[in-house]
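What follows is a single structure, and I will ask about it in a moment.
A selection of the complex's chains, in situ.
Labels run A and B following the written order; every chain starts at residue 1.
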Amino acid sequence: MTTARVAEPVGSLQEVQELGLDHEDLLGIYRNMVTTRLIEERGHILYRQGKITGSYYTGRGNEGAAVGIATAMGTHDVGTPLHRECGVHVTRGIEPWRIFAQFLAKADGPTHGRDGNIHLADDRLGLIAMVSHLPAMLPVSVGCALAFKIRDERRVSFGWFGDGSAARGDVHESMNFAGVMRLPMVFCCTNNLWAYSTPSHLEYACEHLADRAAAYGFEGVVVDGTDVLAVYREAKRAADKARDGGGPTLIETVSLRMEGHAVHDDAFYVPKELFDEWAAKDPLERYRTWLRENIGMTDETEDEITSHVKKLLNDSLERAEASPDPDPATLLDGVYATLADVETPHHK
Amino acid sequence: MAEKTYLQAISEGLRQQMRHDKRVFLIGEDIGVYGGAFKVTLGFQEEFGPWRVIDAPLSETAIVGGSTGAAIMGLRPVAEMQFSDFVSCAYDHLVTIAAKQRWRAGTPIPIVLRLPSGGGFSGGPFHSQNPESTFAHIPGLKVVCPATPEDAKGLIIAAIEDPNPVLFFEHKHLYRRIKGEVPDERYVTPIGEARIHQAGEDITIITWGAMVHTATEAAAEVPELSVEIIDLRTILPWDKEAVLASVRKTSKALVLHEDTRTGGFGGEIAATIGEEAFEHLDAPVRRVTAPDTPVPFAPVLEKAFIPQVADVAAALRSLAAY
């Protein structure tokens, strides 16, 4: 028995306009999705070139869900995106050269070479850098919402977790806590159908993960993660509700992880037909078609966006590569914060 | 200045800091209406309201992880674990996020965990532990273990003002048993500075928490020896210089803690003395600790487990005779 609401796809332009998205916004969403896709594709090249050490993860297939939710975040809202949510960082406005600098373990990356991959964030953009332990950031996200509640601020906290990590106790404690205290939280479950090599039926036994919201006294919604506008609509609703004191919502976005778990994994265990099926509804392609059909996006506009993004990424990569390696002499710095450090944008 | 119990001192420090800094809030199980299992926060919810003294669900991970989030958003959370034993349920959060976020991502995590710890009252294996050594191994955390009412008050305030995650171990067996003069005003006792609890010339005892009092009694039992007792007060960071200075003077050292021996923080201290005061030592550095077992419930067993005055006195005599 499912208790979650299954969200409709987004249809008409009118519906979208009523959601408050104008022409520019719609193109902006497209630009963010393209940027996300291309940043991650560059990462693959860098990895093959031996410039990215360790492992390398992408969110291919999840651009719609990530960008859709991030677009619904208000300026003063905060979030804890994970390893499939590069699109959140992009949408919030991180400069791509900084992501590349992180990938390349450079001194000017957000973590200065101390951490890799998308384990980064810019606190000026309301984001908090993820840890590997999944989904340990979720209670942190709930704590942000708690702060908003305590201070009676109209801000919302967005916390991500995956279909696999949904099995961890942290998710339960987070949702229960937020439900009991009616915190302004949007729980964002990126259900990409696999957890590394583990399929959903070995991870959970309910129909939708969004069904679990009922266990915590709030609403659950399942939405097609390849439908960026439907995701936006649901996230916006949830955020508005949270801002108005209506408590948390759990949004489950469904899409397929279109690559292996990480670069070393060829995903042999995912049936080929599944890849084909989901490739046919690639979020970027789907949205491109929608834009062409609904706002008449031309080849010209499209090319303009793509080449703009490509140029941006070329420049970004150049800048990132020019950044020095971190200085080993700094290794010991900053294990402990000073009083001055708590004067960050986050901490104010 | 008035005489207060260790518990009253902590309570007063918390209250004054909450009045002083509106960002401070408390969260924990049964700390509000009930005033906490030990009544440290009795009456706080009346004064500060339910959103600054939060009765949380039984969720150590959410409490500690949630405190981290609230801290990043600019608040100053003080979370209580009902017994320090239960901090094991928030271990992942502490070592994975709170300890590393500043170094790794530049995000300071100014949270305090209040951790009623220690044995001596038949609390059994899960209400008597001293888990400070475990956390003193984690770079990025601070670990504070006051022994006196005066320090307890000054250090809880220091812990809240510190921009880092601080584990504040309150020894339950001191709560109502130990009294002392405590200044009435708000004051800060610096984290990382040891205190010479008792000056002496012959042997240095390095200890903290409830064992400071055991050491004092033991020293009194061996009046022929002039014993210097160093109360570390904080064990991460710990005041190496104070310890080394004392040992260079006395040439003999005894490390005393209530936690179990193997891998306990006493090893770190003894190793450091051995490494950095090697030429000054006239005897091996001795450790007096609990044995490597869980904490027993039966009073007769607990007495055999927790270092007793007689054990320390015997170690002092043996060191003196070396």
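One rule holds for everything that comes next: contacts are C-beta pairs under 8 Å (C-beta built on N, C-alpha and C of every residue); 3 or more make two chains touch, one makes a residue touch a chain.
This is a predicted model, so every value here is computed, not measured.
For the full complex in this file, the chain formula works out to A x2, B x2 (one representative per kind shown).
The rule is short, and it goes like this: only the chains that are shown with their structure count from here on.
Note: centroid distance chain A to chain B, computed from Cα atoms, is 40 Å. By the touch criterion given at the top, residues 25, 51-52, 56-57, 59, 61-62, 64-75, 77, 92-93, 96-97, 100-110, 139-140, 142, 163-164 of chain B touch chain A in their complex. Here chain A touches chain B in the complex through residues 78, 110-111, 114-115, 119-121, 123, 128-129, 131, 133, 136-151, 157, 169-170, 173-174, 176-177, 180, 334-339, 341-342, 344, 346-348, going by the rule given at the top.
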